[in-house]
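Only one protein chain is missing; all other protein chains are in place.
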Amino acid sequence: MSAEPCFDIAHLGHVELFTNKPQESLDFFVNIFGLTESGRAGDSVYLRAWDDYEFHTLKLTASNTTGVGHIGYRAASEAALLRRVAGIEGMGAGIGWVEGDLGHGRAYRFRDPDNHVFEIYFDTNKYVAPEGERPALKNQAQRNHGRGCAVRRIDHVNLLAQDVAAIRDFMPKALGSRVTEQIVLDSGEVGGCWFTVNNKSYDIAYTRDHTPAQARFHHVTYAVDQREHILEAADLFLENGVFIETGPHKHAVQQTFFLYVYEPAGNRVEIANAGARLILDPDWQTVTWTETERKKGQAWGLKTIESFHMHGTPPAA
Amino acid sequence: MSAEPCFDIAHLGHVELFTNKPQESLDFFVNIFGLTESGRAGDSVYLRAWDDYEFHTLKLTASNTTGVGHIGYRAASEAALLRRVAGIEGMGAGIGWVEGDLGHGRAYRFRDPDNHVFEIYFDTNKYVAPEGERPALKNQAQRNHGRGCAVRRIDHVNLLAQDVAAIRDFMPKALGSRVTEQIVLDSGEVGGCWFTVNNKSYDIAYTRDHTPAQARFHHVTYAVDQREHILEAADLFLENGVFIETGPHKHAVQQTFFLYVYEPAGNRVEIANAGARLILDPDWQTVTWTETERKKGQAWGLKTIESFHMHGTPPAA
Amino acid sequence: MSAEPCFDIAHLGHVELFTNKPQESLDFFVNIFGLTESGRAGDSVYLRAWDDYEFHTLKLTASNTTGVGHIGYRAASEAALLRRVAGIEGMGAGIGWVEGDLGHGRAYRFRDPDNHVFEIYFDTNKYVAPEGERPALKNQAQRNHGRGCAVRRIDHVNLLAQDVAAIRDFMPKALGSRVTEQIVLDSGEVGGCWFTVNNKSYDIAYTRDHTPAQARFHHVTYAVDQREHILEAADLFLENGVFIETGPHKHAVQQTFFLYVYEPAGNRVEIANAGARLILDPDWQTVTWTETERKKGQAWGLKTIESFHMHGTPPAA
Partner (left out) sequence: MSAEPCFDIAHLGHVELFTNKPQESLDFFVNIFGLTESGRAGDSVYLRAWDDYEFHTLKLTASNTTGVGHIGYRAASEAALLRRVAGIEGMGAGIGWVEGDLGHGRAYRFRDPDNHVFEIYFDTNKYVAPEGERPALKNQAQRNHGRGCAVRRIDHVNLLAQDVAAIRDFMPKALGSRVTEQIVLDSGEVGGCWFTVNNKSYDIAYTRDHTPAQARFHHVTYAVDQREHILEAADLFLENGVFIETGPHKHAVQQTFFLYVYEPAGNRVEIANAGARLILDPDWQTVTWTETERKKGQAWGLKTIESFHMHGTPPAA
């Protein structure tokens, strides 16, 4: 009899991003990327895409540095949350409970082997659109203003790590994630690893940090409905002087259509579309890419740009 | 503490469709719709879209009538399958185990309150692409030939029923489905109901049969990656003399971009794109549309065509 | 030896539209449709799409009514302009020279057989983008802000007329237009006629006015680069409460992908995409559609909506 898959974690909830150019970053996320501000507290502005159902999916925090503050995942139920907490405590990775913020109730924090901070929670603050933000169709969280890239919802986050193989062991135990794809180099080293807790093909990815730094951030991604919207976004970035790092093109890994830019403080941001691709198979076998296969470049032959391997935030000393 | 959501059923697996014009129907599904034949046995041809991971998702069976033979759902594990079987037997809806076919192993059959036949199974025949069908990218089930509409994967099925409210009670109990959206008329009658077992916004829908017939079929839907592919499909249907019933347009309910045609035997087939819309919220609240709201037509104002309410297969006596 | 085609007129230049809700109309054209204001004088606001090369393509004039003020065409040269003026004077249709406005120099005005006012001019005011409107790519007239529908350029105008056959005779003589397509009813009456002076498949169309009024306006159209942009525009209109009359769909005549809305004062506005369709053949033979063919509806079967035949501006008494 097959093992039972774990469904304790429902989805990636939010990412906290540090910026040392808070006003410029906010202007980028609101006016170019198309997020909506749902609240402010302390040094943080809470932002959301028009079809995110929670209060926020991006917590933008003014800081003296860049990179990721923490990553939040929402559990499938209160009971599921407690099962995960017990498991993580048993792994010795736990930090402990925090009270939550504008976006959600109490959350349990822990660290991955590369010292990125995560939290899991169930009690959340579902977004209720005020008058001016009410959508025409009631099955949508918020009005789509069509402002800037007008991204639809948070999609995934990509972190850097010293030891991706350690992460590959950790995530399935901590969150019940499945490893949908990975890159294994000729040396046996794991070059990259893609995880999911649900039917999305991935909600988090880790790639090898080529500097000795820990807890670094590679990018956060929001989804749009169509590939054409990414082509339009490319023009919008061009017109607004946003630095385009690479794309639009199609990844071989996961086949996502992508475009990468840097927000003003230097954090990498992706806008992506996966088409109708989902991982529906409950016993999906991990797809492993070899070093040779990866050298072919992206799906249509684009060579992976050097900065994609080297640039993370905060910058390595 | 919140109730625990059920994850026993992984996804819609396949639909068996009856045709009294087997050769014309097969030609349509292969050359116009773009499915690939993966096998034949008895009166049936097994068909699949290029990114369906199982052996087949459409079983096309020659018959003296049209409509649906049975609908198959794959369980998340063997244990989950047995939990569902126990539940369904307890509901008195069970038919019993069958041996399976070319596409999967043993399956447990049952009837919904309108007498449509379902089966659930875990043991499946995963598709292994022969030489000529191997994809360029190894994370894809099969080569995409770009033939006809070149649909990507099965998406959902829509059935007709005398008592949709009864179905609304039945499906969550039988399959653990969630009701994501519904139409409730001013009379209190449930006009339509959309269900999902995973993160797709729906994998099955039921609408009211306005004839006294039972167990009728409304349509089966395959997904494509982009809305533009549906516009291209419309031209392809036009060039090939396929009857276009309505669309392309965007549904208000579920916001799916759609196009409906009749295959040669008269069964309705849909090609659709949901964009990046997913139901990620583990405690999603059912969206209820009123009669007044539905009278506005589809999302952009298209009036629902009369045949959409009346045409099902087999034809009502 | 074949007759020499006439190239005296280069293209449709601008349309003057009357509105009795000037502020609401302006807000629609700037914030929803995505035009940019380039100047104001008297009761008129001059508007342009981001890739229109002239100062303006829409002159929005506050009035006590709606409908079209005049339609301007730009000649290919000063000599060509004078040849056309001589021809039109010879036809007895001339009004005389006017001084021009913010958008162009002196222009020669005339009337079509249905009393719509036209003008032709060569001396024009080419748009020079001020600092904040400079595009990232120098081969583009103005920055594309991505605001609202962000239409690219004026495409065509559609007028109503009592006697479309008379127009069919008039336009080739007055402007050197070619008749690319037409509808001829079983009665012999010309139901519609599409004209072009260049490689676009049409820059003006006339359809039969089913009321006894003269000089009425059917719609003005702006082009976008992709069909997907029209689908996005449909959502934008929906979110902003703009009345969508019909579409998105594909016309059988000219194969344009279309979407029709009413601006706040009631003038019909279209957003369209012709794909890569051009009339390159210098001796293109007019395509004639019969009444039977037109009854099939639009390209993919959409029935032409009643208001499309009846609604024009100003409203018929």
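Which chain is which? They are A, B and C, in the order written, and residues in each are numbered from 1.
Operating definition for what follows: contacts are C-beta pairs under 8 Å (C-beta built on N, C-alpha and C of every residue); 3 or more make two chains touch, one makes a residue touch a chain.
Everything numeric here is computed off the predicted structure, so don't read it as measured data.
Undergrad: Just list which of the chains on display the missing one touches.
TA: A, B, C
Undergrad: With respect to the chain omitted from the figure, which of B:Gly148, B:Gly275 or B:Gly301 is a touching residue?
TA: B:Gly148
Undergrad: Taking the full complex into account, find the residue in C:Asn20, C:Thr61, C:Asn125 or C:Gln226 that is in contact with the omitted chain.
TA: Missing-chain contact among the listed residues: C:Gln226.
Undergrad: Please pick, from C:Thr61, C:Asn125 or C:Asn198, the residue that touches the omitted chain in the full complex.
TA: Spelled out, the listed residue whose C-beta touches the missing chain is C:Asn198.
Undergrad: Can you work out which residue in B:Ala62, B:Ala166 or B:Leu238 touches the chain that's missing from view?
TA: From the options B:Ala62, B:Ala166 or B:Leu238, the contact with the absent chain belongs to B:Leu238.
Undergrad: In terms of residues, what is the contact footprint of the unshown chain on chain C?
TA: 1-5, 7, 10-11, 51, 53, 74-80, 122, 126, 137-140, 152-153, 155, 181, 198-200, 223-228, 252-255, 273-278, 280-284, 287, 289, 293, 299
Undergrad: If the missing chain were put back, which residues of chain B would it touch?
TA: Spelled out for chain B, the touching residues are 135-137, 143-146, 148, 226, 228-229, 232, 235-236, 238-239, 241.
Undergrad: Pick out the residues on chain A that sit against the missing chain.
TA: On the side of chain A, residues 226-228, 231, 234-235, 237-238, 244-250, 257, 259, 299-302 touch the unshown chain.
The rule is simple: only the chains that are shown with their structure count from here on.
Undergrad: Any idea if chain B and chain C meet via the same residues, over half in common, or different ones?
TA: Both copies, chain B as well as chain C, present the same residues to each other, with over half of the numbers appearing on both sides.
Undergrad: Starting from the mean Cα coordinates of chain B and chain C, work out the distance between those two points in Å.
TA: Computed value for the inter-centroid distance: 44 Å.
Undergrad: So the centre of each chain is just the mean of its C-alpha atoms; given that, what is the distance between chain A and chain B in Å?
TA: Averaging C-alpha atoms per chain gives centres 31 Å apart.
Undergrad: Quick check: what residues of chain B touch more than one other chain, meaning two or more?
TA: Those would be 226-228, 299.
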